[in-house]
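Of the protein chains in this complex, one is absent; all others appear in place.
As written, the chain order gives the labels A and B, with residue 1 at the start of each chain.
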Amino acid sequence: MSIDHNLLVAVSKSVGLFYLIAMAATALVYSCWPANRERFNKAARDIIDDEDAPWQ
Amino acid sequence: MFKTHYRIERKSITLAIAIIVVASIGGLMEIAPLFTIDETVEHDPNMRLYTPLELAGRNIYIREGCYACHSQMIRTLQDEVDRYGPYSLAVESKYDHPMLWGSKRTGPDLARVGGKYSDQWHTAHLNNPRDVVPQSIMPRYDWLSQTELRTQDLGDHLRAQRTVGVPYTDAMIANARADAIAQASPGDADEEALANRYGKATQIRTFDGDPRTVSEMDAIVAYLQVLGKLSDATQPKGK
């Protein structure tokens, strides 16, 4: 089977949609994963005062 | 110590790769199919190529940033068709490296301006637009008439164009300079050969009204006069 324009377009549309859903799900799960909560809060807090000096 | 460092390192690289993957999918999905578009768009076997003089004019158009104020893409909207002519087809710009569709109409669309005005009008207009259109806000380009066109490297230009896919022949490349001069000098011995190479419809005139030299004005007017005329894909000839 040769790759013609219609095939490419169809692949673009279907894979694109699937990919969109998968991407959104991954991002949401990652950001809401309970184990990540403390890490995120710490990251957000830590920048407020970071002018002092490098750590090493 | 080594272990944590290794983990940390891996994390930032993973992030970078994830960014690349997530971002490039969109472009790939959208652009890749366009490279097979030849199968779906109109064909025009009789499409003519820009002559060396017209190509030089096109390069002046690019150099001066005319594209910042003029589009060359008539959209499929009724008022645009009424104002500028039949809407632009993909095939019409298939040899345009780069395309000059533009994004802003401070001035009108030029996709079909070829033949709309006389050469004298264009020359006067480019010398000072306000001489012919008093309310115009277009810049003046009076130095174009006074600058002689660089023709010696036009062959190299055609060769580069051929590398990116425009079917210029060896003869066209070899004669690029002579063809450019011939197109702006009616009565020139090379006239016949020029028309044979680029088609009978090639316009051979002293575009800037001055037969003595080939100026940049000659080139840009030649280019403007051929806009919309290279393909007859839009003329329904009932073939």
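Here is the rule we use: a contact is a pair of C-beta atoms (placed from the backbone, for glycine too) under 8 Å apart; a residue touches a chain by one contact, two chains touch by 3 or more.
Criterion: contacts and distances are computed from a predicted model.
With the options "3-isopropylmalate dehydratase large subunit", "ABC transporter ATP-binding protein", "cytochrome-c oxidase" or "Ferrous iron transport protein A" in hand, the undepicted chain maps to the protein name "cytochrome-c oxidase" (source: UniProt).
Among the chains on display, the ones the left-out chain touches in the entire complex are A, B. Across B:L49, B:M73 or B:L194, the residue that sits in touch with the chain not pictured is B:M73. One chain is missing from the display, and on chain B it is touched by residues 4-5, 7-9, 11-13, 15-16, 19-20, 22-27, 29-31, 33-35, 37, 40-41, 59, 62-69, 71, 73, 75-77, 79-80, 82-83, 87-108, 129-130, 133, 135-143, 150, 152-153, 156-157, 159-161, 163-166. Take chain A: the residues that touch the chain left off the picture are 9, 13, 16, 20, 23-24, 26-28, 30-32, 39-56.
Everything that follows uses one rule, which is that only the chains that are shown with their structure count from here on.
The distance from the centre of chain A to the centre of chain B, with each centre set as the mean of the Cα atoms, comes to 41 Å. Within the complex formed with chain B, the residues of chain A that make contact are 3-5, 8-9, 12, 15-16, 19, 23.
Residue ranges of chain B in contact with chain A, taken from their complex: 22, 25-26, 29-30, 32-33, 36-37, 39-40.
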